[in-house]
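One structure is given below, encoded as structure tokens.
With one protein chain removed, the remaining protein chains of the complex are shown where they sit.
Presenting subunit A:
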Amino acid sequence: MEAYREQNALTQLINRIAERTDKWILPVIYTVTQELRIIAIAADHHIADRPSSSSTYNSTKPNKLEEAARTINRTLTVCLNDRNSAIAQSRKWGVYFIISLLFKIYFKLGTISLATSIVRVLNASSAAGDIPSVDNYPKAHLVTFKYYVGVLAFMDEEYDKAEEHLNAALNNCHRRASTNQELILQYLLPTHLLLHRRYPQKGVWHSFPRLQTIYEDLFTASKRGDMRTYEAALAAREKLFVTRRIYLTMLKIRTKIVRPRLFEQVYLACGKSTRVPVSAFRRGLEFVGIDVDDDQVECWAAVMIYQGQMKGYISREKKTIVLSNSDPFPS
């Protein structure tokens, strides 16, 4: 606790000093803020572990990380608002580092909205030409930054943007930085699957056993259209996915990838006939343990047609699905 208070005071002091300095102070800022974050986390643990018998005047809530975030936010402002005319000497070079630090804090705290607001501030400055273009910054800063922006886009269901940023982060990653790569892939793999129906190569599972444990079952089931296994695996990992905000995406995959694949299997089993009765699909679903009525099957089929996962139309009168001659299940 003591350490935290000291460090916080130190950071605030540095903030004030930095207002009048050039970029030489950046390494100092980096060290100080990094340590502040770590110490704040430790302080919060300390508070949480302490038995709450005595209610001291100071709040015993583990809010030190929040406080630290506010201090570091000030650092960001200090970096951003550098009126130094010579860009090469400006503090603005510290921006992406500080932002990444703040991202880490906000993600830990779960205050995602604060993270998105930073991105907005950043975009505003970037658009106004206030800060150097993003690619000129040191790679290490960029990887972290793009990772977080990618994850934010992922959570916001902007999968194209997520893919773009996560890919960039991955490509710029050091070849041996496997932890970082694993983190990025954790979000990139479902994104690829959802957007392009692309599955990872076997080599990926070998290099990243933890990802294999999480995803392999799901991906295999998805490829085969095996909804039963997919749903079981998803339920087993629900808590994990929910906390990392991947759960909703996996649900989307179920609707957009797995279920159509199941319908495709029925189509194939019917000898690729272009006229398949609704009851056939219903029996196919029953086979994997999903018991629904014909109307529900038609509804799901209708949504697939509407979203483009299946080509054809439904005849209500004849209770049949008429599939396109060519490529009724586009990939």
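Just so we're on the same page, a residue touches a chain if its C-beta (ideal position, glycine included) is under 8 Å from a C-beta of that chain, and two chains touch if they have at least 3 such contacts; residues count from 1.
Criterion: contacts and distances are computed from a predicted model.
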{"item": "Undepicted complex member, UniProt protein name, chosen from \"Cell division cycle associated 4\", \"AP3-complex subunit beta-A\", \"Glycosylphosphatidylinositol anchor attachment 1 protein\" or \"SAC3/GANP/Nin1/mts3/eIF-3 p25 family-domain-containing protein\"", "value": "\"SAC3/GANP/Nin1/mts3/eIF-3 p25 family-domain-containing protein\""}
{"item": "Residue of A:Ala124, A:Leu195 or A:Leu251 touching the missing chain in the full complex", "value": "A:Leu251"}
{"item": "Subunit A, residues in touch with the chain not shown (by the definition above)", "value": "110, 112-113, 116, 155-157, 242-243, 245, 247-248, 251-252, 255, 295-296, 298-303, 305-307, 313-316, 322"}
